[in-house]
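What follows is one structure encoded as structure tokens, with my remarks underneath.
Removed: one protein chain of the complex. Kept in place: all other protein chains.
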Amino acid sequence: MSFVPYALAVWIFLVGLYGIVTSRNLIHITVCVTVCQSATYVLLLAIGYRTKGTAPVFADIPTEGRRVVDPIVQSLTLTDIVVSVAVAALLLSFALKAFEHHRSLDPAEMELKG
Amino acid sequence: MSRQLRTGLFLVSALGLGALLVWGLVGLHSFGNYPGPYGDLISSLTKPQRHTANAVTAVVFDYRGFDTLGEELILFVSAGATAMLLRETREYDVSDIVDPVRSDATRAFGALAAIVLFVLGLNVVAHGALTPGGGFQGGVVLAAAFLTVFLAVEYHAFHRLAPAWFSEPLESVGVGSYLVYGLVALAIGGSYLENVLPYGTWGRLTSSGSIVLLSWASGLAVCGGFLVIFGEFAQENMAARHRRSK
Partner (left out) sequence: MIPLQVVAIAFTALGALAVVLARDIVRQAILFSIYGFSLVALFLVFQAPDVALSSLVVGGAAYPLVLVGAIARVRAMQKRDAE
């Protein structure tokens, strides 16, 4: 039962990979890449969790003697979420450029010419 | 390679990959029993060492400030590359865009919501060291305030509020001040991005030394980067609504 959050991260990652492999649309692929990224956020936060712990904000709780969850993994995750939008915007502009060139969003119809 | 063959091959290899991942993750501690020393160390040190109430912000802008610089540079480069790619082949001007007609109630409520979001964004950025918040979260809320103007009012209002000559310098000032603060800390005699400003009283807005400064810098950088991206994509969104093409 305690392995379920880690299994959730593996499940989301594999589901996203399935979407990338069987996709017929470049924009669909971009969203599936973001789904794969969200699997890593779930894994990071699951690693740092402590049962009956609270958020690591000490504005109204004493610092010692109180169970808090890990603040380090949260810092890695929150910068990553904001940056994932910018990376997705870049991938979408690649998709738009590919559409302008090949007039289709289907990756199977795009032949790479040397 | 046909689609069915590719899907079948993927399902077989996904089973193998899944087994490998599960085997690797079984070696971790069980969920809920975080053992590691560093999280507890930082949680116990943020109040005495840095006078910061929010341990996550202290880690983002002080203990691991260099990683945040890397993330901001990713944002900077992505926003610049998106603008460069999408501005190349645009066949119409901003002045040719015709907005859809919206009711006055929608426009008024949208403007009101944008003002509230803007103030909320400034609040979230300013209180980064005290409550959950900080530069990244507040920066996206600030950008969402401008986005509300695009969604509820009209595109031309959004373009007047956040044109390219405003959002690009905003982003550059944000990233630049982060870099320059690191050099200032280096010049004073500490290490790059070290917290050399006075720490102040715990629980006040002016506590935590350089964390507040870096929080504002990254808030401006994130807001500017997102405004550049939104500006490009909002203009793409109006691609079907222009009077003529060049």
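When the chains are written out, they are named A and B in that same order, and each has its own residue count from 1.
We take it that a residue touches a chain if its C-beta (ideal position, glycine included) is under 8 Å from a C-beta of that chain, and two chains touch if they have at least 3 such contacts.
Note that the structure is a prediction, hence the values are computed from the model and not measured.
Chemist: Which of B:42, B:144 or B:217 sits in contact with the chain that's absent?
Modeler: Of the candidates B:42, B:144 or B:217, B:144 is in touch with the missing chain.
Chemist: For the chain that got dropped from the picture, name the residues of chain A it touches.
Modeler: 1-2, 4-5, 8, 11-12, 15-16, 18-19, 24-25, 27-28, 31-32, 34-35, 38, 41-42, 45-46, 49, 53-55, 57, 69, 74-75, 77-78, 81-82, 84-85, 88-89, 92-93, 95-96, 99-100, 103, 105
Chemist: Residue by residue, what part of chain B touches the chain that was omitted?
Modeler: These residues of chain B touch the chain that is not shown: 31-32, 54, 56-57, 124, 132-134, 136-137, 140-141, 143-144, 147-148, 150-151, 226, 229-230, 232-234, 236-240.
The working rule: only the chains that are shown with their structure count from here on.
Chemist: Which positions of chain B touch chain A when the two form their complex?
Modeler: 3, 6-7, 10-11, 14, 17-18, 21-22, 25-26, 28, 30-34, 36, 38-39, 42-44, 46-47, 53-56, 58-60, 64, 67-68, 71, 74-75, 78-79, 81-82, 85-86, 89, 130-132, 134, 136-137, 139-140, 203, 222, 225-226, 229, 232-233, 236
Chemist: For the complex, which residues does chain A have touching chain B?
Modeler: These residues of chain A touch chain B: 2-7, 9-10, 13-14, 17-18, 21-22, 43, 46-51, 53, 55-59, 63-64, 68-76, 78-80, 82-83, 85-87, 89-90, 92-94, 96-97, 100.
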